[in-house]
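Data block below; observations after.
Complex shown without one protein chain; remaining protein chains in place.
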Amino acid sequence: MTGVVPPNEVLTVDRLRLDYPLPRASLFAAPRAVRAVSDVSFAISRGRTLGLVGESGCGKTSIAKMVMAIEKPTQGNIRILGRDIHRMSPRELLGFRRHFQMVFQDPYGSLNPRHTVGRIVGEPARNSDAETRARVAAALEAVGLKAGDTAKYPHQFSGGQRQRIAIARALVTRPDLVVADEPVSALDLSVQAQVLNLLRDLRETLGLTYLFISHDLAVVEYLCEDIVVMFAGRIVERGSARAVLTAPAHPYTAALRDAMPRIDRAGTRRSRVRPAADKADAAIAMSPGCPYAPRCKRAIARCTAEMPELRPVAPDREAACHVA
Amino acid sequence: MALLEVQNLSIRLERADESVDLVRDVSFSVGEGEVVGVLGESGCGKSLTAFSVLGLLPQGMKISGRIAFDGEDLLTLDEKALCALRGNRIGMIFQEPMTALNPVKTVGDQIAEPLRLHKRLGRAAARSEARRLLERIRLPDPTAALDAYPHQLSGGQRQRVVIAMALACRPNLLIADEPTTALDTTVQRQILDLLVDLVEETDSGLLLITHDIGIMAETTDRVLVMYGGAIVEAAPTAALVNSPAHPYTRALLQATPQRALGSDARLEPIPGTVPPPSSHDVGCRFRTRCTLATAQCEKSPPLRELGPGRIAACWRLEQGGGTAP
Partner (left out) sequence: MTALARPSASAPRRPRLLRYPSLAVGGAIATVVIGMALLSLVWTPYSLMAMNMRQRLQAPSLQHLLGTDQFGRDLLSLLMIGAQNSLAVGVVAVVIGLVIGTALGLLAAARRGWVDEVVMRFCDFVFAFPAVLSAVMLAAALGPGTGNAMLAIGIYNIPIFARIARGAAKSVWAREFVTAARTAGKGIIRISVEHVLPNILNIIVVQATISFATAVLAEAALSYLGLGTQPPAPSWGRMLHESQTFLSRAAYLSIIPGLTIVVTVLGLNLLGDGLRDLLDPRQSAER
């Protein structure tokens, strides 16, 4: 589909599919593949934050890699600011990258320990002239660090500070889109709130658009206006974050929300009646039906036979479920 | 008499040029059938405290104090005696299920191991007991699982196997160090429920180490909050969450994203960062980040009793307490 992208849309993902090849069973067998992402489409308008939520294996990391153009989709296209990033020439892409940057999960692994902070933050700018240096200083100050920190090394900073450095690096080219992959998951609780507030503030002051990937529903609700819930490579529910998380339509979203340990249930260990948990360890279905069916408490016969499509279940909300 | 009684535990790391206090004067107890949580962030000393119970500290650490298990001071026991306790009367569950399991041995063999070692069961008897345990931990198709290898199981299933191994000899005390941190949320829920069920069934004590306040709230009876190597507050769980006394506990609760759920409120982060451990600091470790700090905090506050089962170490307790917003 090569429809025209609305001018306000920063990221448009259209029917994305990603297959990972598996080793052949034998020399003559047909090549096999694992479908990591199926038929995923979403869009983010300027200034909005979309949360991509799911557990391990749901495909959110693959999507992040495809959006950042470090992995090529098997099918579908990804357009940033209206331009298809996978159809560009390598040189065009290199130049275009300044419009979309990424913040990674691990504050210790995502910074080269042998480079100075100044060099790390300035990397996306691809040169080191005076303008870049000024931008680096500005970026460091925007995240709450000091311009003088450019000469220091990562090991001189704490985890939370390193994550700020990573955020500064993502900001130095004044990107339109920032993809944040679990940016606070590796941080201590007392520092998480600092970084979350920072991300919120930067969004206001710099007009950023975020694709925010996380497994933590509370964090997603805090930061994101819209949410996409993924399971086994497919979108199972999407809509306004607050609405979806308060009253989930899809059984998986409900299971995710119920699984979250709640502070307001303090001290209820003995008295709490544990709801029948769904079989989280059960295999994901290979049948033509809904991949969540084997684990779903509300599955009916139709669920294993027919793949549910995403359809509206409330104004501004869609879910892929036969019983929602 | 409590099952586990830790008194004045201190762990000091001796380096060539300076020595550092990693755990300072920690005292607590765990009773039968009780779930006690140790809450803290990285570097607070909670894992060290847990490891020290079983004598599993790395080289170069000096321990002082008393760790009484069923009346016996574990710090006075030699390695052989400790081995007899480990896996037998005290079980331990670690954070990473993949590295806790031997990749080249079957699940059945690994669960049978403590049984054969401590209970002297023969191969067949151990195998059938292992199968029974696999059923108890609700692993699908227990018979097939006996001969499976760890890499054939999912993360959640592996952690269940680790739990089965820890419980095989029906220990009186179970220590779990961040048992669900590496797992998906939905799996986390199941593992925690399982752990609590098993503990209730066997009436063993559980010492649960975690940094997740939600898990702490839902799973434990009592909580010890650690910061900078020392206990800053201890209380029954509901009391701690609803009316925290220590400024750190209050700040932690206010900084949790869950607090802002369903509202447009802004999180209140704790300013600053955790200071590195040192032995020169004689004041309250939290004072650099505390909104209530005064000059008095240059001297370390003692733990004071605030009520039944509640203690906290802070000079400003009169200003503290009260319901958290």
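Here are a few things to note about the model shown:
Here the chain labels run A and B in written order, and each chain numbers its own residues starting at 1.
Just so it is clear, contacts are C-beta pairs under 8 Å (C-beta built on N, C-alpha and C of every residue); 3 or more make two chains touch, one makes a residue touch a chain.
The shown structure was predicted, so the numbers you read here are calculated from the model rather than taken from an experiment.
Checked against the full complex, the one of A:Gly109, A:Gly148 or A:Gly207 touching the unshown chain is A:Gly109.
Across the entire complex, the residue among A:Arg15, A:Arg32, A:Arg126 or A:Lys146 in touch with the chain not shown is A:Arg126.
Remark: the omitted chain is touched by one listed residue; of A:Met68, A:Ala168 or A:Leu202 this is A:Met68. Against the chain not displayed here, chain A makes contact via residues 68-70, 94-95, 97-98, 101-102, 104-106, 109-112, 114-115, 120, 123-124, 126, 155-156, 166, 169.
The definition used in the following text is that only the chains that are shown with their structure count from here on.
If each chain is reduced to the centroid of its CA atoms, chain A and chain B end up 31 Å from each other.
The part of chain A that touches chain B in the complex is made up of residues 55-56, 158-161, 188-194, 196-197, 200, 215-219, 221-222, 242, 245-246, 255-256, 258-270, 272, 274, 277-282. Put simply, chain B touches chain A in their complex at residues 35, 41-42, 140, 154-157, 184-190, 192-193, 196, 200, 211-215, 217-221, 236-242, 251-253, 255-262, 266-271, 273-274, 289.
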